[in-house]
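A selection of the complex's chains, in situ.
Letters A, B and C mark the chains as written, and numbering starts fresh at 1 in each.
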Amino acid sequence: MKPIVLLDPHPRTLELLFSPEDLGRLKSLASMTVWEGGRMPAAMVEKHLPTALAVIGQTDLPRARLERARNLRAIVNVEGNFQPNIDYAFCFERGIHVLGAGVAFGTAVAEMALGMALGLARGIPAADRQFRKGREVYGRFSNQDSFLLSGADVGCIGFGNLGRALIKLLEPFRCRVRVYDPWLADRWLAEFGVTPSALDAVLAASRILFVLAGATADNEAMIGKRELDRMPRGACLVLVSRASLVDFDALTAKLRQGEIRAALDVFPREPFPKTHPLRRLDNVILSAHRAGSLASSYRLMGEMVVDDLAQILNGLPPLRLQRAERETVARMRSMPVKR
Amino acid sequence: MKPIVLLDPHPRTLELLFSPEDLGRLKSLASMTVWEGGRMPAAMVEKHLPTALAVIGQTDLPRARLERARNLRAIVNVEGNFQPNIDYAFCFERGIHVLGAGVAFGTAVAEMALGMALGLARGIPAADRQFRKGREVYGRFSNQDSFLLSGADVGCIGFGNLGRALIKLLEPFRCRVRVYDPWLADRWLAEFGVTPSALDAVLAASRILFVLAGATADNEAMIGKRELDRMPRGACLVLVSRASLVDFDALTAKLRQGEIRAALDVFPREPFPKTHPLRRLDNVILSAHRAGSLASSYRLMGEMVVDDLAQILNGLPPLRLQRAERETVARMRSMPVKR
Amino acid sequence: MKPIVLLDPHPRTLELLFSPEDLGRLKSLASMTVWEGGRMPAAMVEKHLPTALAVIGQTDLPRARLERARNLRAIVNVEGNFQPNIDYAFCFERGIHVLGAGVAFGTAVAEMALGMALGLARGIPAADRQFRKGREVYGRFSNQDSFLLSGADVGCIGFGNLGRALIKLLEPFRCRVRVYDPWLADRWLAEFGVTPSALDAVLAASRILFVLAGATADNEAMIGKRELDRMPRGACLVLVSRASLVDFDALTAKLRQGEIRAALDVFPREPFPKTHPLRRLDNVILSAHRAGSLASSYRLMGEMVVDDLAQILNGLPPLRLQRAERETVARMRSMPVKR
């Protein structure tokens, strides 16, 4: 008899996550219980959980439920961030893998971050806007504020999946990359060819500053006025992870002074207020939470889910998804995705 | 006695080309005769040419002048493209190096081309425009037409300095790169990890098509209706070398149909007509001949000029600038830069 | 009060493992209880274990002992392979990290494997022997059996730490690399740019075959006569992980026929019999378990130990050492190191 897998992927759907090929593989591996278009009803969860080998989705799994889930070996979050919907301690104790598929967004976000960085360094959207207004300036006189990414000083706040995906794309540019990440050992960072640095050193030295950290209990508004004032004139901030890391009022004030530039993919409220002054600044690139959410990212999620289920069914550890860590999962702090 | 160098760099200036350090090196190497703000007057050229070791600039050097330039060992074009201002055959015969500094634009143009490609693939300027209008769409529903550069099919028309600079930046994306360049042997191309291909194969297979070839006697309007119609739906054309390669009327018609996207840095007339319909299309990124002309590019030119003059003065071949080739220089066709 | 760490590193020593700088860091982090020159006496273990935060070494840790180790958060194996000296299930349940320092050997083993592969491909030690005998052959007539690694078909049996370290060194050679590793998902492998393959396909296609897998319950003598006979004429086998994977009698017979070549760093018995016929074959490179055991490898182990202890003391997950996996640790099978 095939093992049972509960699929409760809301706000994702099976079609979003799985290519026909991967769906076929999934069906050949497991007997599927699926609920789409909202969270799986409690009765359905309660009915199937005792026999389930895995849960794919953000189903509430407090201790009471988990204690009845005697066959459970894996829970896979397909939203992107670990949330307080699971009794993680119980899972760790029982050897239930808690896995996150957010790693699948890495390449898409890294490409967007690079595109935004080049967009700021070369004024691509700003010059395009001028051109559309018939006010373009030709040649070098339009490049007073342009600079090369090659050889530039780059900073990263956070060096998880996004940082590691980005650093690969930056390799040919031979940048000097400084990284601030208080969760990571210096010499581990150094193996990636980056320079572990204190926050203030990263801020002061970087021509391009990528904010890549996830939201934690400790880093709310960590980039505020004090930090923004340490950035050199002409520096470019690229925010692609979580809006909560940045004090948006301080950022708006700083950007209005025109001394730095910013590319922003996430916002404290989404939708962002229609009349917010950031919408009118020339030194800003605005993007509506678009960095990771490509069709290819979701299908990569599905691919990783199927591969790791197969690993687990073969008595092997999961490989592709990211494991919740006993030490840090409680410190993650994420807004659920609003569909 | 120091060798004599004529500096006639218009439309460049000494300050544009040389860092203080490089200007110092130049002065220590040679006795300089300088004219700025226009072409060097004939009398001045005639007076100094017979003793000059090198001419830096686009000075007219027909056979009559060259025959009197008995010490001349190098002519350096600092504009970017070889022009019909020199009797090249005479130079080749006499062993006078004719060198071009256009290679210094390579990295800047490659970074811009990549920034534009990511801008098209992810809709960065288009989404920014929508956001400014308060019409942004959040998350994956804004990414219907977005795609990853990683693993994409990429095409290059032309594979000179620009192509080779670009290919380095593309390396981490592991694209499949097809190249059409009729001046280059297939197996030479293959050493760069690209696939030499016929023009039509490049057109039909490429999701992103970079037009990187210089203007020659043979390639005027080589990208016309027939070629554009071979591009797959959703493909992105990035034009950063010469406008003459593309039939802009055909391109405009094609873009108006909305089936492809384009990023354009060069135009058949600059300034481009204020009312041209390209200025209003959402699937276009417009840039006013900005790709190469960074301050750092000009200073790199100067660096290369000083280094190669030092090589020549040491009885060594030049290294950094690009040599005019006997076989191809006559086939180059360039508009002079209008300052 | 500082946390307590038990150091029972035999067959390693503190001096072998820790640079003065790392030893200083370790002392600043923890109060150390050390025993060298043999296994820590039971009484000493029993005394300190109840308060210890970490054990560094291969101390026996059955359930009875672990139950009393109420502060224990990490056990670090500094020998290289997980052994049956620990009640792993208990550790997983209690969230005690069981970490292996064998990953520190990766670079050293990969460099040796590459050196051996080039040594076989180009006949470096064999030609050196001939030269010493005055029988050297000059130039191309000595290269009848030589081949380039660049572009060669390479196979890997196993793709853990060693494989991943090796693949980085092979990158500039642009080899086609096929990998057989039944513990790893195909698409995870593909992300490294290698081709996941069945064992027989790897054997038949590889000009150079690296045996890199650790010893498990399943792979004893997996490379026997049948497998060796699938290797193409002139193929090179490089064995740097565990001797138990190879049937040495079959290998010896195959090598005596002269159809393949081999470089061997590990042997079924060490010391290897003095009169073994492998010692006399010209198509063999012999190395006495030397691939990983460099001074720098041990100091890297120490560095990793200190970094991960610091992580754990900071309430963060370990980063640099390798975790024992619930699913696979029981399937590992290793001889203890004989000092």
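Basically, a residue touches a chain if its C-beta (ideal position, glycine included) is under 8 Å from a C-beta of that chain, and two chains touch if they have at least 3 such contacts.
Predicted model only: the values in this text are computed from it and were never measured.
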Q: All chains share one sequence here; work out the copy total for the full complex from the 3 shown.
A: 4
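One rule holds for everything that comes next: only the chains that are shown with their structure count from here on.
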Q.
If each hop has to land on a touching chain, what is the smallest number of hops from chain B to chain C?
A. 2
Q | By mean Cα position, the chain sitting nearest the middle | A | A
Q) Is it true that over half of the residue numbers where chain A touches chain C are used by both copies, so same, or is it different? A) same
Q: Starting from the mean Cα coordinates of chain B and chain C, work out the distance between those two points in Å.
A: 50
Q: Specify, in ascending order, the residues of chain B that touch 2 or more different other chains.
A: none
Q: Using the touch definition up top, name the residues of chain A that touch chain C in the complex.
A: 92-95, 183-188, 303, 307-308, 310-312, 315-317, 319-320, 325-328
Q) Where on chain A is chain B touching in the complex? A) 107-108, 111-112, 114-116, 118-119, 121-125, 127-132, 134, 136-140, 142-143, 146-150, 168-169, 171-173, 270-272, 274, 279-280, 285-290, 293-296, 298, 337
